[in-house]
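One protein chain omitted, others in place.
Showing chain A:
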């Protein structure tokens, strides 16, 4: 591993994270610290000193990050760097994995995400998620979208439900393609349509934050372009965190980009800065394709 040095000088607004970890490898002591702008003023999601363990193995080391309102934050990094694990902390999806432990302070609108008093069900309704592989339920297109509103009791009458379904599908850019076959199974759509259906399903419960875990990795370029367009439109109303393997995608859709490396958050900066003038040598090595 490259030696990391503390070098925050020369930045426009050096915001120093409080998280400093002493990591001893052999006799050499290295200081790891996030470079760039991990924090922002109007934070929707606030994470401080997050550590995640799978059993004994630590997957995330002392990550601190803010995600602002109506902002798209992209998380990039080589496979296994913990970006998906980190994303799944934000709506506590890691709870479903046996032996997974999350430490640190995470808050949504300054309300804690973890804690004995927190009910995970309304939290997940506020923080929606779109997964890597399109995972429509084996139900009709209509029922897929109506699922969330039904279980949360958002719509009681059929007409209200119809309206929510239509709005969500319209917002996801799928309405014109499926309006004549709402009763057909969602699994019968193409991959790109399925992923947009999943986005519509997530929108239907009116979340405040949408987490996207490599939403385009199973899609062809045209479907990908369609989803990226959609993300840009959704930013008006939602806060979005997206994990992606495609640096072009990160560059196209996000305002800020976070670079993860082996469970550490190495650099966070405005997307343009990250891709044109990376501050950290690891980030530079990754985006110029020297590893990853």
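Assume contacts are C-beta pairs under 8 Å (C-beta built on N, C-alpha and C of every residue); 3 or more make two chains touch, one makes a residue touch a chain; residues count from 1.
Just so we're on the same page, contacts and distances are computed from a predicted model.
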#### Entry: Chain excluded from display, named as in UniProt, from "2-oxoglutarate oxidoreductase", "Na(+)/H(+) antiporter subunit G", "Cysteine desulfurase IscS" or "Phosphate transport system permease protein"
"Phosphate transport system permease protein"
### Summary
Only one of A:187, A:217 or A:255 touches the unshown chain, namely A:187
## Note on the structure
Missing-chain contact, candidates A:89, A:198 or A:274, resolves to A:198
### Summary
The one of A:35, A:60, A:76 or A:93 in touch with the missing chain is A:93
### Residue of A:57, A:121 or A:159 touching the missing chain in the full complex
A:121
#### Entry: Touch with the omitted chain, as defined above, among A:82, A:148, A:192 or A:215
A:148
#### Entry: Positions on chain A where the hidden chain makes contact
91, 93, 96, 98, 121-125, 128-129, 131, 133, 135-139, 147-148, 151-152, 187, 198, 201-202, 205
